[in-house]
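Below: one structure in structure tokens.
Each chain you see keeps its place in the complex, though not every chain is here.
We call the chains A, B and C, going by the order they appear; numbering starts again at 1 in every chain.
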Amino acid sequence: MIKVGVFGASGYTGFETLAVLRKHPAVEIVFATSESAAGQKLSDLYPVAWDLPLTPLSEAPLANVDAVFCCLPHGASMPTVIAARQAGVRVIDLSADFRLTNAALYQKWYGLPHEAPALLAEAVYGLPEINRVRIRETNLLANPGCYPTSVLLALYPLLKTELLDASAPIIADSKSGVSGAGRKPTLKVHFVEVNENLSPYNIGQSHRHVPEMAQTIANLGGPGDKLIFSPHLVPVSRGMLSTVYVSLADDLPAAAAQSLYAETYAAEPLVWVLPAGQLATMAHTQRTHLAVLSVTWLHPRQLIICSSIDNLGKGAAGQAVQNFNIMFDLEETSGLI
Amino acid sequence: MIKVGVFGASGYTGFETLAVLRKHPAVEIVFATSESAAGQKLSDLYPVAWDLPLTPLSEAPLANVDAVFCCLPHGASMPTVIAARQAGVRVIDLSADFRLTNAALYQKWYGLPHEAPALLAEAVYGLPEINRVRIRETNLLANPGCYPTSVLLALYPLLKTELLDASAPIIADSKSGVSGAGRKPTLKVHFVEVNENLSPYNIGQSHRHVPEMAQTIANLGGPGDKLIFSPHLVPVSRGMLSTVYVSLADDLPAAAAQSLYAETYAAEPLVWVLPAGQLATMAHTQRTHLAVLSVTWLHPRQLIICSSIDNLGKGAAGQAVQNFNIMFDLEETSGLI
Amino acid sequence: MIKVGVFGASGYTGFETLAVLRKHPAVEIVFATSESAAGQKLSDLYPVAWDLPLTPLSEAPLANVDAVFCCLPHGASMPTVIAARQAGVRVIDLSADFRLTNAALYQKWYGLPHEAPALLAEAVYGLPEINRVRIRETNLLANPGCYPTSVLLALYPLLKTELLDASAPIIADSKSGVSGAGRKPTLKVHFVEVNENLSPYNIGQSHRHVPEMAQTIANLGGPGDKLIFSPHLVPVSRGMLSTVYVSLADDLPAAAAQSLYAETYAAEPLVWVLPAGQLATMAHTQRTHLAVLSVTWLHPRQLIICSSIDNLGKGAAGQAVQNFNIMFDLEETSGLI
């Protein structure tokens, strides 16, 4: 059994990570931390029959674990990751703290200096479909954001074949369930404000996930600066759908577009490309760890990709465990299907 | 035009009261207060094209108004009501501060001493269907709670005819939309916690609306202490349905039960008794100022009354304006239908 | 009083039209028809205290009315409109039957021949913000679809100033509440299928509202064939938000973009352009007859317009009554605010 700890158990991401790990056949959960609920049990925070004790972060027994999942907010994650790495523990970090390889860019978008720029070089961006080889070797895995996961999986087949028109905007119109906003009570997530409503926010190029996506697009040779990204809050608890509009540099017949996607992901255990004519919906992935993609061909130079994930599944905890499985040479879908 | 002010504009009740008053043909809104948003406009708080300025409570020009609607929380309402009465302004108080006539009972349930026990004698409990004559004359109207409105309208026909079995429990199983919990963000009203959930809370005899209902039941000669009241939070923004189970002291045929309700409320402009065989639902009253009742006869001594109101309509702002209309000799439904 | 009839009262659009007309100070409702519920009352179909009798279409007393609102499905609307025009009654048609001026195009998209091509020339497309003068004179008003209303209001300021880049796609990513799909029960609108889901459908250029939008864009001198339109079904009852991505032919500074929108609609009673920095949400227009727009400037040649309407308000019944008011020289917002 691989011994793991989870930092930040009280949020939705931490709780979901624990829920997945609890059923994982090769995992033993050694500790779970919560600052706000230290001394309480998980069943005090969630309506679940699981009396898992919550320890303060400072008492987490790093010496007793092989790996940690860090589900703390950005900023708070950095010192914990540093401590874990110093203790020789492999880290899967679900925060944003190690996703951007450029420390200055991190400071620009997150408003605080990066405390461990040296570790940034070590960190691997955990999209298995793109980075599987490097993931296997890393000791510091930066788990992608939910929006980037949904958008990058939609773009990857076009990026690896260099089919995108580098002069045209890439438009990602994304719709997210409310758990993506975290469990902290704010007016923005008040039931009455969300219910019967749909709200765009931080549209264009102002959301913190834009540089994360732009970095990966650029790393793959694409026009990262052409990304226009518009997130919308939708009255569902879980789920994410990105409708991605792309212009191509060369003519691509409809059948070739479909094949490109189908073949790119044919061997991927957690990506499902729908048959031509079907459209991905939130329901395709809700409460799963899958990504589901559909390809709509408009004309030889224009596609619409619909990309569905559960923001807590493939968009967070599920992908974290997938990465963990790869890092520890386990069956990649262990605990996930 | 009757000049009015509204205290506590930023909450759902205050906003709804303003929205009703804005369309009232005989009303001029002179001021609206907000402590947390003083200096802002209503359009800064709500997605509405209404640049109504919000003043701090201390600057409310009481000398310029004929009446005030007080939508402050309990406790905060008392000093404001006292000041308004001292200024000779008629008051419609939507808080709980003047509903219980017994100051000691108030202290027991609300945890703070009553600051104006003398005014309690002056206050009239504003259920027009029961108290219309006294409402007309009063200068201090205690607007009922939403749950009490829905339950008391269900019981009133049996109370006035003394048909209730005084030895049997009166069971009111109530379901409320989330706006009844107020606009302050808490985990209880977080979208993800409410959505796809239904939660009982304070069931039995522990909710603060129990003494309010018991007082009116007792005033009408009924067994106030027999009330069992179970509120439930439901994933809708607005609406309230109380399913009320009553045992009768004497046999009442089905047709007589239906007639009793139909006749009791025949002249009431804002109560609608459904024909026999139909059941009241939340949809019957949502975004209206109506109460809708249905009578289900089980056997000669057992009825189920379903009672529907909008918690912000007949359960708060609508009833407040109905009472205001009565107090100022206006058409009772002015601004309400 | 202007005497009106409503064809097709049982659907959501017909019911909403009746609800608006009922409160209209200058209107007398003479009849309402329903084939499926002929002989019943409106209160048999909806949880509302309104015993309006429903007559079969064949018994509608056209001779007794000045105007009719036709809320029948496309195809079914044509013969009714023809009959009403033959009777000299002015018609507001909420179906798609008289929106496309080209009969062949109608047949292509709706799969049946047009029965009254001559009337197509008489029909005026009822977007008051664009066509007010012609609306005033017409006897046959083709009320726009909900999606076209939301998208065309977003594009109109750029069309009238010829600012759109004619070679770039116009991308309208629209999100609609479920009432837009009608009241007929199908699996698509089953609660369990819609709730906690979000579904794209007919994306690209395959939705029937595409030719309607393309026609108006082209009439205004724009690149109608460049429109990419992606509707999504969202788990809300009412509401519509279109996120519209446009490329410009010339540089437009941010302040100029905001001014263009603000000034275009400054005198419009039912369009509200939000201040710079705010974003339109469904909540801005829900259960109103307004359109609310926001302008997000990305760079001098790229804007995002968020356009919000209630699909049954400005998207159907509200706009129909606005057009009616114009046609009958009434206050344009009579019955609507």
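Simple rule for what comes next: a contact is a pair of C-beta atoms (placed from the backbone, for glycine too) under 8 Å apart; a residue touches a chain by one contact, two chains touch by 3 or more.
Note that the structure is a prediction, hence the values are computed from the model and not measured.
Engineer: In total, how many chains does the complex have, if 3 are shown?
Structural biologist: Total copy number for the complex in this file: 4.
Going forward, only the chains that are shown with their structure count from here on.
Engineer: Just grab the chain with the largest centre-to-centre distance to subunit B, centres being mean Cα coordinates.
Structural biologist: Ranked by distance of C-alpha centres from subunit B, the top chain is A.
Engineer: Central chain, going by Cα centroids?
Structural biologist: It is chain C that sits nearest the middle.
Engineer: Taking each chain's centre as the mean of its CA atoms, how far is subunit A from subunit C in angstrom?
Structural biologist: About 39 Å, centre to centre.
Engineer: At what distance in angstrom does the C-alpha mean of subunit B lie from that of subunit A?
Structural biologist: Subunit A and subunit B have C-alpha centres separated by 46 Å.
Engineer: Which integer distance in Å separates the CA centroid of subunit B from that of subunit C?
Structural biologist: Result: the chain centres lie 38 Å from each other.
Engineer: Residues touching two or more other chains, restricted to subunit A: which are they?
Structural biologist: In subunit A, residues 195-196, 235-237 touch at least two other chains, as defined above.
Engineer: Spell out the part of subunit C that touches subunit B in their complex, as residue ranges.
Structural biologist: By the definition above, subunit C touches subunit B via 47-49, 196, 272, 281, 283-284, 287, 290, 292.
Engineer: Within the complex, which stretch of subunit A touches subunit B?
Structural biologist: So the residues of subunit A in touch with subunit B come to 12, 178-179, 183, 185-187, 189-192, 194-196, 235-237.
Engineer: Across the complex, what residues on subunit A touch subunit C?
Structural biologist: Per the stated touch rule, the residues are 168-169, 171, 173, 175, 193, 195-201, 203-205, 228, 230, 232, 234-239, 241, 243, 245, 247, 279-283, 286, 296, 298, 302, 304, 306.
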